[in-house]
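Here you go, one structure.
Missing here: one protein chain of the complex. Every other protein chain is in place.
Letters A, B and C mark the chains as written, and numbering starts fresh at 1 in each.
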Amino acid sequence: MLHFKAEIKENIPVSKNHYLLTFTPLAKTPVPLPGQFYMIGIGNSCDPLLKRPFSILTKSDDSIRILYRIKGKGTTLMKEMKTGTVINVMGPLGNSYPIPKKKHTPLIIAGGIGIASVFYLAEKLKGKAIVLYGARGKHELLMLDELRGLVKELHISTDDGSYGKKGTIIDLLNEFHVNDKHLIYACGPKGMIRAVSEFALEKGLKGYISLEENMACGIGACMGCAVKTLKGYKRVCKEGPVFNIKDILW
Amino acid sequence: MLHFKAEIKENIPVSKNHYLLTFTPLAKTPVPLPGQFYMIGIGNSCDPLLKRPFSILTKSDDSIRILYRIKGKGTTLMKEMKTGTVINVMGPLGNSYPIPKKKHTPLIIAGGIGIASVFYLAEKLKGKAIVLYGARGKHELLMLDELRGLVKELHISTDDGSYGKKGTIIDLLNEFHVNDKHLIYACGPKGMIRAVSEFALEKGLKGYISLEENMACGIGACMGCAVKTLKGYKRVCKEGPVFNIKDILW
Amino acid sequence: MNLEVSIGKLRLKNPVMTASGTFGYGEEYSDFVDLNSLGAVVVKGISLTPMQGNPPPRICETPCGMLNAIGLQNVGLKKFLKEKLPYIRNFDTKLIVNILGSTVNEYVRLASALDEARVDGIELNVSCPNVKKGGIAFCADSRTLGRLVSKVRKSVNHSTLIVKLSPNVTDIKEPAKAAEEAGADAVSLINTITAMAVDLKTRKPVLKNITGGLSGPAVKPIALRMVWEVSRTVNIPVIGMGGIMNAEDALEFMLAGATAVAVGTANFINPSSTSDILEGIKIYMKENKINDISEIIGGLLIDNPDD
Partner (left out) sequence: MNLEVSIGKLRLKNPVMTASGTFGYGEEYSDFVDLNSLGAVVVKGISLTPMQGNPPPRICETPCGMLNAIGLQNVGLKKFLKEKLPYIRNFDTKLIVNILGSTVNEYVRLASALDEARVDGIELNVSCPNVKKGGIAFCADSRTLGRLVSKVRKSVNHSTLIVKLSPNVTDIKEPAKAAEEAGADAVSLINTITAMAVDLKTRKPVLKNITGGLSGPAVKPIALRMVWEVSRTVNIPVIGMGGIMNAEDALEFMLAGATAVAVGTANFINPSSTSDILEGIKIYMKENKINDISEIIGGLLIDNPDD
């Protein structure tokens, strides 16, 4: 079932602005792939109206975790959701990060809450991924302990220098010695994604980015989540959220 | 303060469709009078939008209780409100039941959830009130034990005969030997209130009824809660909810 | 229990339809809804040639509603007939195609082609507020609308012709009457209401298109009023929509005079809304011992004003 009820197991803060939500589907649902997302219904009234999209962070036998940042109306209400509450969920939705060929070294680049989208990928890549991870400051570096155990290399930057290299993730990337064996997987704020894409195109690197756009249906019906690509408008919820770096028209 | 935040202490079912809510105002608020009501805000979004009016059931040193029936959207969400939740409340609002003169015996007539409006009055009348109380069935007779300790006489009817006299409260009233010492206080469904009023007018009895009307502001500003009286439209939230039986135009 | 309703010569097995643009081409919802159970599927607005639509952001949420300025992104007539139509034909439901042109001639060509392809119904979208040229001119003026409908009428011989009305007018009874007089078999309403959202952080409109169309529960009371007004004015069936989220809403529209209802934004919140609504209607009829859905249509009781 792609539309199901789920019970909240845990909904706890992991930083001032970030929460970790664990829920157990109350029906059989497909196994999610890295990069896919769920649409989560919030509250029992018509306000907020639309479900909110969140990436799969991890999947265990009976439960799914997502990591979310408090942004606006929906996530502010979401953080009040108590253990035991039953929610409506759709998913897993969208395409997924293509698994790298043997010859490639996956180079994951995550900015801020973008880590939520690539964490599951890092896990699936079983210690093969190199991760560049940037955040505003030490306290916004999320899931660090778990992450360390999953990756080959972890490089960190913070805007305020409170941890790792001081600077943006683009600074970190510029310093990193990329080569054509590196296959990029990037998720983060729009500006960062764009800079990573330009970097990749310039250096002739291949790779994928995960995009965000306002969504209504989440299943390709409303045409609301379009982004411009070389092949015309594509739907983030259907042809995405993962796109080939070279296809996006900025 | 007439508009204050309050913390929920308890919110428990007392029948299949009725709940008892106890809250503690987090600011100093005026002492309520019998017949007055509070407007209670539900949820943290704009749906439901308006506050809902509920009669004061009882008041203790630090907390206020209301008794409510699950009716529609608002009360359905209300029953999910957890202990510890902070709510927005306005009140006490409206006028109150006039206290009877020495020569009068207060005759309280409550139909269904109408008991919520007159319970506090019965308490204040310290054992002087005679109460006629009607409900659909035994399980919808609320607050019975507490009520018994507060009144001089308690007569009960149920529609299905599962407790007390079988029949409506009007049947009960017709059987009861009224005299001109009785001063009526009635609250309940519209049809019942009207029947009680007609009964009183016919028998030349004096008395008061508490009316309900959809409300927006609760403080006399919107003119939304008008009911027709001999003196033109009057506001249930301001000139009411308690009206003299002889003033209402049905 | 009889749930059948008639829209012109079209017999729907029940009054629950989908609203154009909210149900893709049917396929997208086939995982969630048994399409065979629906009264009709109304597909996304089709134009003569493919349209790429508006730049993003195209949608945003508003209190109890949403804005959209999709700009009618669609595959165009040819591809629709070839790729989309065959899929939906597999199901035992009626197919209604929503069309949009920027000239009378475009509408006529679209309608003829679809009539020839024997789609069950053609819904003229003359009310889309989200494209710069086109539709909009036809809905603001009832005479222009009448002329358009007359022309299209002549080229539609098999399909049921429905005119979808815009709520962005002073008096919706006027275009409704114009459509009826020009030969429409039914009117459907409401389309979205032109609206706007502003992002205080960026100081920009949220939608790249600046304005968009408001839909969802927020517009329900407006839609209900218009359905009531129109159904008391015209003698052709009215298809009601605008914020229908559940069976109760659907039944309210039918009481107000709608012969059938279309479910739009609700599909996004609950992808099986349409079938849930149908089930809810059945339960209501059973509980209230109503044997024929026609007993509900237009059954609103109005008090004597002097009571």
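Everything below uses one rule, namely that contacts are C-beta pairs under 8 Å (C-beta built on N, C-alpha and C of every residue); 3 or more make two chains touch, one makes a residue touch a chain.
The structure presented is a predicted model; accordingly, all values stated were derived computationally and were not measured.
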**Fill in**
Here the chain that is not shown touches A, B, C
**Sole contact to the chain not displayed, among C:8, C:50 or C:63** = C:63
**Request:** Determine which one of C:78, C:204 or C:286 touches the chain that has been left out.
**Result:** C:204
**Prompt:** Any idea which of C:3, C:104, C:117 or C:140 touches the chain not displayed?
**Reply:** C:140
**Asked** Which listed residue (C:85, C:124, C:256 or C:278) would be found touching the missing chain in the intact complex?
**Response** C:256
**Fill in**
Filtering C:224, C:238, C:263 or C:285 for touch with the omitted chain leaves C:224
**Fill in**
Against the hidden chain, chain B presents residues 2-3, 41, 46-51, 73, 88, 90, 213-228, 232-233
**Message:** I need the residue numbers on chain C that touch the omitted chain, in ascending order.
**Reply:** 55, 62-65, 67, 140, 168-171, 193-198, 200, 202-205, 208, 210-211, 214, 216-222, 224-225, 228, 243, 248, 251-252, 255-256, 284, 299-303, 307
**Request:** Spell out, residue by residue, where the missing chain touches chain A.
**Result:** 46-47
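Everything that follows uses one rule, which is that only the chains that are shown with their structure count from here on.
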**Fill in**
So the chain most remote from chain A by C-alpha centre is B
**Prompt:** Any idea how many Å lie between the Cα centroids of chain B and chain C?
**Reply:** 45
**Fill in**
Rounded to the nearest Å, the gap separating the Cα centres of chain A and chain C is 36
**Complete:** Note: chain B sits from chain A at a C-alpha centroid distance in Å of 53
**Request:** At least two other chains touched by the same residue of chain A: list those residues.
**Result:** 46-48, 73
**Complete:** Listed in rising order, chain C residues that touch 2 or more other chains are 63-64, 217
